[in-house]
Every structure is written in C-alpha cells, then in structure tokens.
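For this depiction, one protein chain was excluded, whereas all remaining protein chains were kept in their positions.
Right, chain A next:
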C-alpha cells in the first residue's frame, strides 16, 4: 500500500514535468511551492494545464479501477467491468446524445448552462443503464448475475448501434466530439471539470472500503453471504449506485477509457490476494498511478500532437484481457 502511494507521487511528478514543453523536476517543485518565483510561462503550463489534468487523471484512474473492483466483487467474476456490462457505453451514449441532439434542442433552453449538460447527460446515462440492468436481472428481490452480464452485452450492443446512428446524423464538429467520447481523453481537463468530478468520485473512494467485508462474503455466493450475516440486497444496491456514480462521472470528464477497471484489480489479486479490504483501496491507488502514466505517454509519444488515452489503454488492456481468458482453463464461470 505504501509502495503504491509512492508510485502515485512518482507518476504525478513525472506527469507534471513531461510534455510538449519539458520542465525539469526542480522547477516543477518550486512552481508547486512558490508559483511567483519562476518564469510565468512555465507556471502557467503547470498550474493551468498540467495540474488540473493530473488531478483529473488521478481521480478518474482511481474511480475506474475502484468501480472495476466493485463490479467484479458484485458479479463474483474477475472478468466483469463497467465497460463490459454496458454502463460506460450507456453513459457515453447519453453524452453523445447530448452533443448531437442536445445542441439543437437544449441549447436555446439552458444556454449558458450547456457546459454542465454533458457531464449530467453522461451521469444520467450511466445511472439509467445500471438501473435498467438491475431491473432486468432482478426477480423477486434477487439479482441473477448471469442475466445481468448477458443483459449488459445487449445494452452495450444497443448503445453501439445508437451511437452509430448519432454519428450518421452529426456534422463534422460533432463527429470530432463523438470520437473523443468513444476513444477517451484527458485533454479537455480544466479546473471546472476537476471541481465537478471531485465531489462525485472522492466520496465513493472513501465509502467503498466499507463494502469490503460484504464483498468478501459475497464471493461465496449470495445465499452464503446472507448466511454469514451480510445484508445482501442492500449491499448490491449500494454497490450498483456507487459504480453508476463513478462511471458516469469519469465518462463525463474523459469519455470511455477501457480496461483500467479490469487490469488493475487483476494485477493486485495476483500480487496481494483477493481480499477486498486491501483490493479496493489498492485498486484506487494503482488505477490513479497507471492512468496518469498512460496519459503522460499519450501526450508525449507524438508531441506536440497527442494520442487519445483510450487507444493506449485498449492497446495494452485488450491483449491482457485475452491472456486472462486463456489462462482461465475452466472457462468463464457465471
């Protein structure tokens, strides 16, 4: 855990220093301590561009990894991921709808408030998808995990189809915005976004460790968890809500960034075991470090242009996921 904490700090300093304009570490530190003591150009880059981007990256990385771990605990399956069950897709679809349809319909209504329409759209989309999944998969107060996974695949496909339809409708500028949503990027980071994401994501990160004992027991099965004194239905409802909040908030700020939620908890299970009391907070830390690293690479590898971070995480994450599948010789147990 301490190692992970150090990793987060290290990655953060790296992220602040690296970029189209390289800034040495000593100057980064002095800017952080005393902004007036250095050339204003560099201070501006650090304080207005890289610092909000770093904070957003930390928040979203932590949120994605943590919601991945939560969802895997909830589904009792290490292959579950918000991206996999269509929650991210639902959130992105709602965001896309806000871009394409909202421009025409909502702009006159809300005018100056349009910059919050997107995050709210994504959040509502995530919540609706999660809730719909829950409704489809729940009979007589019991959630069937298999149904939920399969319904998630259907929701993902439906979102994809609607997304395609939206891009068919949209003009050039909207198309660029849409591809931003489906690829994922932290390039739009501003202090406003940091301020919007913090109150949504931070409380979730603080609350999740309290679900750890229940999720450990849930690994045995829902009936077994109930026998062990865990209020299973309440646990599931809370976990679903937390996943919807974090995924909605991250998709709103940075679009769809895949695989962090599946790779990070898995690495941790391999190295430190599956106990959720460790897994949940450690996932948040490693997720934050990994996403910031990925973002640093994304914006330096082809500087001054930058790669959408979603391409990078998918390029590394998808083979990892396949490797995971191949390693599970017993097949995917539902």
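FYI, contacts are C-beta pairs under 8 Å (C-beta built on N, C-alpha and C of every residue); 3 or more make two chains touch, one makes a residue touch a chain; residues count from 1.
Here is the rule we use: contacts and distances are computed from a predicted model.
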| item | value |
| --- | --- |
| Which of "Polysulfide reductase", "Spore gernimation protein GerC", "Iron complex transport system ATP-binding protein" or "4Fe-4S ferredoxin" matches, in UniProt, the chain that is not displayed | "Iron complex transport system ATP-binding protein" |
| Residue, one of A:228, A:267 or A:311, that touches the chain absent here | A:228 |
| Which residue of A:160, A:188, A:209 or A:274 touches the chain not shown here | A:274 |
| Residue among A:97, A:136, A:158 or A:219 that touches the chain left out of view | A:219 |
| Residues in chain A touching the chain absent from view | 72, 75-78, 213, 216-217, 219-221, 223-224, 226-231, 269, 273-275, 333 |
